[in-house]
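Every protein chain of the complex appears in place save one, which is left out.
The block that comes next holds subunit A.
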Amino acid sequence: MKNFLKATVAAIAFAAVSSAASAADLKACYIYVGPVGDFGWSYQHDQGRKDVEKHFGDKVETAYLESVPEGPDAERAIERFARDGCGIIFTTSFGYMNPTIKVAKKFPKVKFEHATGYKTASNVATYNSKFHEGRYIIGQIAAKMSKTGTAGYIASFPIPEVVAGINAFMLGAQSVNPDFKLKVVWVNSWFDPGKEADAAKALIDQGADIITQHTDSTAPLQVAEERGVHGFGQASDQIAFAPKAQYTAIVDNWGPYYIERIQEVLDGTWESKSTWGGIAEGHVVMAPYTNLPDDVVAMAKETEAKIAGGWEPFTGPITKQDGSVAAEDGVTLEDGAILGMNWYVKGVDDKLPQ
């Protein structure tokens, strides 16, 4: 019996070792904060991972861990990948920032890429996308389509990225209708379908007939579909969940970035940097415009082209909520001002939580 056990364990151990030593040149690993089935943020990162597999074939092997909570477990998950022979590790949520930096110190040869953070090191790069460019476009559509002149915005956390998204939406809406109203509900979560749905219902009850969200589930759009109002997909094309309600979606397209960076690792040209791509780079993509009249689609496409050509939605005149001037006419806000944004533009019907 003992010998049998020994033999079995040895056989299994051998199988484990032989499976670990695969033919791939590089192993690219991903850490997701949500389930890959959230059909939002983590789902899109996983789509990017699949693009990598498709592009490189056998040359690159990938692995991922999903639903890794931001907290004490994150550092272990990242270190596990570093030990498992991953050459590049993508940590795809803000809360992984300090654990990523910590693990990166221990594994100087492994490359790390942290999404949405601001700390870099010689082997830690950061990347994020200019989602606010898409928000400007959907703001314009909202102002064109809304009958009540009011939109509802379901927001996650009052961090600069989310605040900039609200402001860009409002600036887009005001470019069409200067009196447009925007109500904001903070749900303090990235992924909480129940809370998001409740917020959507509350906003509709307050007169909003356009719902948009900076949270990751499909719940707000599904509520919009049920209640006969309209909305936009977040992070991925959510048309399947709201065939009548979705006008378009701001799609996070991480594939091109992942392929580019992994190629650089393979070529030995990878360097730590901060990437902030938008519509021009193909990192932010607008889903097909649906349920919209032709003139509105034309307007949206025109704005999309303008942004792709280098125009920045945060171009003055921009007035802050308190009446002070954020940008004079024709002046564009600097990247730092957008990345650290902690004020509302004039017209947002909410007080920014401080």
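Following the convention adopted for this analysis, a residue touches a chain if its C-beta (ideal position, glycine included) is under 8 Å from a C-beta of that chain, and two chains touch if they have at least 3 such contacts; residues count from 1.
Note that in this section contacts and distances are computed from a predicted model.
Of the candidates "ABC transporter permease", "cytochrome-c oxidase", "Phenylalanine--tRNA ligase alpha subunit" or "Ethanolamine ammonia-lyase small subunit", the chain left out of this view carries the UniProt protein name "ABC transporter permease".
Contact with the omitted chain, checked across A:S67, A:S175, A:T319 or A:T332, is made by A:S67.
The missing chain, though absent from the display, is touched by one residue of A:A77, A:A115 or A:I141; that residue is A:A77.
Think of the hidden chain as still there; on subunit A it touches residues 8-9, 12-13, 15-16, 19-20, 29, 35, 63-67, 69-73, 75-77, 79-81, 83-84, 94-95, 98, 118, 157-160, 188, 339-340, 342, 353-354.
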